[in-house]
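For reference, the structure discussed in these notes is given below.
Only a single protein chain was left out; the remaining protein chains are all shown in position.
Order as written gives the chain letters A and B; numbering starts at 1 within each chain.
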Amino acid sequence: MDSTLALQLLIQGILLGGLYGLIALGLSLIFGVMGVINFAHGQIMVIGMYFSYWIFVLLGIEPYLSLVIVSAGIFVLGYVIQSSVVNRILDYPEAMQVLPLVAIGIVLENTALLLWGPDHRSPHTAFSLDTIWLGDVMIDVSRLIAFSFAIIITFAIVIFLKKSNMGKRIRAAADNRMAATLVGINVSRINNFSFGLGAATTGAAGALLLPLMPLSPSLGHDFTLTAFIVVILGGMGNLVGALAGGLILGVAESMSTLFLPATLKQVVSFGILIVIMLFRPQGLLGGKK
Amino acid sequence: MSILNVTNLNKRFGGLTAISKLSFELGEGEILGLIGPNGAGKTTVFNCLSGFHTPDTGEMIFSGKSLLGMQPYQVCQAGLARTFQIVKPFLTISVLDNVMVGAMIRETSIKKAREASMEIIQWAGLGPMAHKEAEGLPLPLRKRLEMARALATRPKLLLLDEVMAGLNPTEVSEIIELIREVNQKGVSILLIEHVMQGVMALSERVLVINYGSRIAEGTPVEVVKNEKVIEAYLGKEFLNAQS
Partner (left out) sequence: MTRLYILLAVLLTILLLVPLFLETYVLGIFVMIFFYAYLGQSWNILTGYTGHISLGHALYVGVGAYTSTYLAQNYGLSPWIGMLVGGVFAVMIALFLGYLGFRFGLRGVYFVILTIAFAEITRLIVSHVEALGSFSGIFLDFNPSFWNFQFRGNVPYYYIALGFMVFSIIVVRILEISRAGRFMVAIREDEDAAQALGVNAFKYNMIAIALSAFMTSLAGTFYANYIFYLHPDTLFGMALSIELILRPIIGGLGTILGPVLGSFILTPLSEISRAYFTKGGFEGLHLILYGIIAVLVVLFMPKGVIYYVKKWLNPILRLDEKNQGYIEKGKEAEAES
């Protein structure tokens, strides 16, 4: 086995894993606060990717620079989804919660299809083709940047939730919805904000992902599943766990290409998922169930 | 003849000891009251007996058979039925269909199960609403439904978990009567209760537990005067103030 190749795959896996972690962060946050599983998560990310693409193509602004605008835009999208649909289904039995979000995912995916067509798009953003060398190992610059942003954003969110007033309110609502209402917290608005925040982080992840892979409307479904796997790996509702889970999954997927064709690497991911669900359902770092 | 023999039961949840070295006996046909302050471990005892929790150590012999390792459905089939503290009706189906689920464990013929269920439903005073969805029932009736359902499984021992909570005095008296009738038909009863009226009226003996272990046992009258019991419920200060 070629050790340079292995090392390379390891590093690429870590870098992509950080991004997976960012995508899953939003999902974990949404579940942690509202107990809702966002089946439209990947599709929201894809909208973020298209939004970022649009800005790049129309205005020539790099995804890394338009990150804040994209996040804000997707925040609004998330806010709207929560306030119009999800808030109403919070007390529904689980079967009835799954369908609306799956349906929203379908709507988002096909809106993208309608607006941009099914063709893959690979915009040539600033660093999309650049690489740097660390000894014998080749590293994609865009992956490195994405990873760095992902780590920064993840920790920013964690600190925000821990220290800020809004963050405390969010955590209160997550802990005990009724008690939070009793102390005067407007839980509906917190929910809207939380979903918006979760969506925004995923949208940002999308923007960071844009230089890394061809964009098409059907990408969403795979990323929803990836986000699920990461969240279950790390622990539902555990934000640092999302990052840890992302790194593990990124590495596992990457390294599996040493033995399997790349198109089968998802089998590895799902295999890991099943094992964790059976033997450690609370996730490696523990979380809400 | 004892129908239930619990010896040295222990159950911990992580760092919390829920039951500690608990032993007691229930005679056939007897009504034993199980009381204690909130969090004393009473429902955990029920959960261990009915197979929802596995005790760490200890033995539970029911009608000569050990309950250890039994799944909840096996415990019920062996003749030990229970109700839940927070009632669990099957909401979207009718009262009759609810009770029939219990009856069908004993009766493979649906027709016979239906007849047996209607009998119990009439007896429990739920006749007029036999076809109403359980969701539409107010709490006192849901409690009766819970009991009727458990009775449909023709238990030899019935565990009643706070069936009187949330009922007004009239409703409490009515349910006391029902429980008495059940006992007269030969069903032994283990009763967790906070409503003292019920405990005093029904129990032949009372077992008091606190922090998972027994602190007193005896007739209702004896137990109520017991110093340790008073201390457990009302605190040391009260006890000191009394003397």
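Everything that follows uses one rule, which is that a contact is a pair of C-beta atoms (placed from the backbone, for glycine too) under 8 Å apart; a residue touches a chain by one contact, two chains touch by 3 or more.
Computed from a predicted model, the values in this text were never measured in an experiment.
Screening A:R88, A:H120 or A:K168 for touch with the missing chain picks out A:R88. The hidden chain makes contact, of the residues B:N5, B:S20, B:S63 or B:Q77, with B:Q77. Listed residues A:N110, A:S148 or A:N176: the one in touch with the omitted chain is A:N110. In the full complex, chain A contacts the hidden chain through residues 37, 85, 88-89, 92-96, 98-100, 102-107, 109-111, 113-114, 117-118, 217, 221, 225, 228, 232, 261, 263-264, 266-267, 270-271, 273-274, 277-278, 281. Summarising the interface, chain B meets the missing chain with residues 50-52, 71-73, 76-77, 81-82, 84, 88-93, 96-97, 100-102, 104-105, 108, 110, 118, 122, 127-131, 149-150, 152-153.
The criterion applied here is as follows: only the chains that are shown with their structure count from here on.
Between chain A and chain B the centroid-to-centroid distance comes to 48 Å (mean Cα coordinates, whole Å).
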